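One chain of protein is taken out of this complex; the other chains stay put.
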Amino acid sequence: MSKDAVTFTIDGVEVKAKPDQTIMEAADAAGIYIPRLCYHKDLLPGGHCRVCTVRVNGRPANACTFPVNSGIVVENDTEELKALRRDIIEMLFVEGNHYCPSCEASGKCELQAMAYRLELLTPQMPYAWPKRELDATHPDVYLDRDRCILCGRCVRASVQLDGKRVFGFENRGAQKRIAVDSATGMGDTDLSAKDRAASICPTGCLTIKRQGYLTPVGKRPYDKVPIGSDIEKKQAAG
Amino acid sequence: MAEDMRSLVNQTVERFGKDRHRLMDIARALHARLGYLSEETIGHTAQALGIHRVEVRDMVSFYSFFSRKKQGKTVIHLCNAVVERMKGADAVGRAFERELGIHFGETTPDDAITLHHTACIGLSDQAPSALINGIPFTNLKPEDVPGIVKAIREGEDMLNMPQAEVDSNVRRPGEVIFAPMERGAAIRKAINMTPESVINEINKGRLRGRGGAGFPTAMKWDFCRKAKGNAHYLVCNADEGEPGTFKDRAILQECPDLVFEGMTVAGYAIGAREGIMYLRGEYEYLLPSLERVLAKRRHLGLLGENICGCEGFSFNIRIQMGAGAYVCGEESALLESAEGKRGAPRDRPPFPVQKGYKGEPTSVNNVETLCCAARILDRGGEWFASMGSRDSTGTKLLSVSGDCEHPGVYELPYGITVKKLIDMVGASDAQAVQVGGPSGRCLAPKDFGRSISFEDVPTGGSVIIIGPERDLLECVRQFTEFFVEESCGWCVPCRSGTTILLKTLEKVMEGRGSRSDLANLEKLGKTVKTMSRCGLGQTAANPILTTINGFPDLYEARIKHEEYTPAFDFKKALEVGCEAAGRNLELEGIHV
Partner (left out) sequence: MTKPLVATGHFTGCFGCHMSLLDIDERILDLVQLVEFDKSPINDIKTFNRPVDIGIIEGGVSNSENVEFLREFRKYCKILVAIGSCALTGGVPAMRNTVPLKECLQEAYLDGPTIVNGVIPNDPELPILLDRVYPCHEVVKIDYFLPGCPPSGDTLFNAIVALLKGDALALPYELVKYD
């Protein structure tokens, strides 16, 4: 670590970081998992989901965009934050249409996995049952908006990783939807199934066709271990 | 036809220098010409700008004043905010529906007239009010409607209608804002000082931002001045979207010179060459007079190169119109919007003073703040600081509306108690006073002794009086609905949480709620407040939270005193099923 390293604490554990890092990056490097949904290590942060909210010197801040600073006191794994984060997961379930039993993302879906990790047995907020459009016009990729959590990963990945602009948003508030760069459907965009954007979706909203249900139940990423275990393992090992 | 459209789009895009950052102006111009923005127009615009269709649609679909469906030649936006409905807007709305034979959200079959509801348009003191093709109509009565519709149909000049009038309604002028000042007086003082000492003078006045947050203006300017960048920008926030606020409108009507004076002083202090006034779309009718004032100031050498002969001090102002989105008053959303994008707030840090308009250091200041700054230059920081209360110097403009005898704009020294204010405006019998608009707080009579100031009850200017006869919870419901409609949708707690708050509140109000629903309202309210990305979400639960706190009996009276009640109304939920199968619950003796 260079001499201009920054030192601060997360839940009382001292963490060293580079001055240009975010709290999320520093925590990951230190093997401390901060729950997140819209963040992806290969993308610039979007700040959509707020699941990564921590308290910095007592004030709520989202870890994925908040820069580290010497001496800050970060709270992450507290009962209060767990309950607040669980509320957000619950909101995501009731604002979309999630039928996990028949979803090909089940078992590897990060939304579902976050619900497991945060011990949400079932959402109890009032359901919205919105009408959302399915787009199956692309030969190799589905867009099932029922499962979209508007994390914007596909939007960012298309620009930042693929050098395209296949996705964007449309409308505002509860009417906000994911949109594609064509007047008709995703089939008329320059999206390729090989694009990072096509496979970076944390849920079953964007999926590659003819690849569903390949992994048997029990062997899927979050069947046996909670999401974030890979990051926490680093700490156990280090 | 298609070619006509293409050339219209191309011309328009040319007119704004093929600059992607001017997409808002381009879309506004096209919308004005075509009445709506079709997918075809969107496609051509993207092509002409060399960007993607999805980017143009992203922006256009965000703003409530842009329609993507064909609309009538005349578009009526009737305000249905809380104050309007107190003053009979519902009856006016029904009169319009009857006269036009359509519902809200629809267009007459001959494509002549479209009818919409809209949030507060800054005319709450002259409610019920409407914008008809952008022209403000005030103090509407149901009887006025046939005449107005007739005039529209006969193609008369709407400006000649007797209701097309906006009174600035300044009930009580003070010494800071509504006092005369010679054009250029503050600028001339400023340019004889260093930018640092200008900032210092503002600091002596202990001026704090009038837009809501109360950030010390001198500090903001100092940060901005010191931040490194290729250019610095000064932005005047004239978005004034908080329901029940119309004091910036009064300033722009009565003393626009003072605002521009303040902007120029600020530009000098922070080292900006360009100033932008972001004017809410609802105030488009003020644009011509504001442009005239700007032209005059350019002519007088108060804007442009070497202002007042000060070598090297160049500053220009352009007015950026909005298009109907409350959240664009939030400074980072405003900057996104001014850059031609959807008005989604940014995560901070970085703050606008570090990375603002086009990524450069930018100071965003409220209209009234800039007027105060100009006055401080003219009369001195000490003089300014001699008014007001301990942490709140100077005067504050209050927009008073609702159940009172004298609605309008009052310029009063900070520190005035709510009691004194309501006596002054003729509302001594108020049931509650909503200070700071929906995002502020609802005060009960036990709190009327509190003072309007940063240290006690702060407000951006909105004071809504809720009279003794009103159903306060209905006001709370409408405020909550406002946030649902204005949420930008970027982040989950606000996008989804506000809707759930509204649903739960409605359950309680319909008498179907239980104690656990009240607990849920409080818990969820706290989540939305704590987890939301920007000030909109962070305050969206305030109407509910502050009334649960101040008026618990109102809620208690509506709930069933049971631990649990069902989520929905069974009878209602069975209606469609009965109808479809030709069944009748009562006849069949089915009890639900």
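In order of appearance the chains are A and B, and numbering begins at 1 in each one.
We take it that a contact is a pair of C-beta atoms (placed from the backbone, for glycine too) under 8 Å apart; a residue touches a chain by one contact, two chains touch by 3 or more.
Every value quoted in this text rests on a predicted model; they were computed, and no experiment measured them.
Student: Write down which of A:Asn69, A:Asn97, A:Thr137 or A:Gln160 is the residue touching the left-out chain.
Tutor: Only one of A:Asn69, A:Asn97, A:Thr137 or A:Gln160 touches the chain omitted from view, namely A:Asn97.
Student: Touch as defined at the start, partner being the missing chain; which of A:Pro123, A:Gly152 or A:Pro202 qualifies?
Tutor: Hidden-chain contact among the options goes to A:Pro123.
Student: If the missing chain were put back, which residues of chain A would it touch?
Tutor: Considering the whole complex, chain A reaches the absent chain at 93, 97-103, 106-107, 112, 115-116, 119, 121-124, 126-127, 129-132, 146, 217, 223-226.
Student: Name, in rising order, the residues on chain B that touch the hidden chain in the full complex.
Tutor: Touching the missing chain: residues 563-564, 566-568, 570, 572-583, 585, 588, 590, 592.
One rule holds in what follows: only the chains that are shown with their structure count from here on.
Student: Which integer distance in Å separates the CA centroid of chain A from that of chain B?
Tutor: So the centroids are 32 Å from each other.
Student: Name, in rising order, each residue of chain B that touches chain A in their complex.
Tutor: 39-40, 43, 52-55, 57-58, 61-62, 325, 342, 347, 349, 484-493, 495-497, 499-500, 503-504, 523-524, 527, 530-533, 567
Student: Which residues of chain A touch chain B once you look at their complex with the stated criterion?
Tutor: 45, 47-51, 53, 60, 62, 65-67, 84, 87-88, 91-92, 94-95, 125-126, 128, 149-150, 165-176, 179-183
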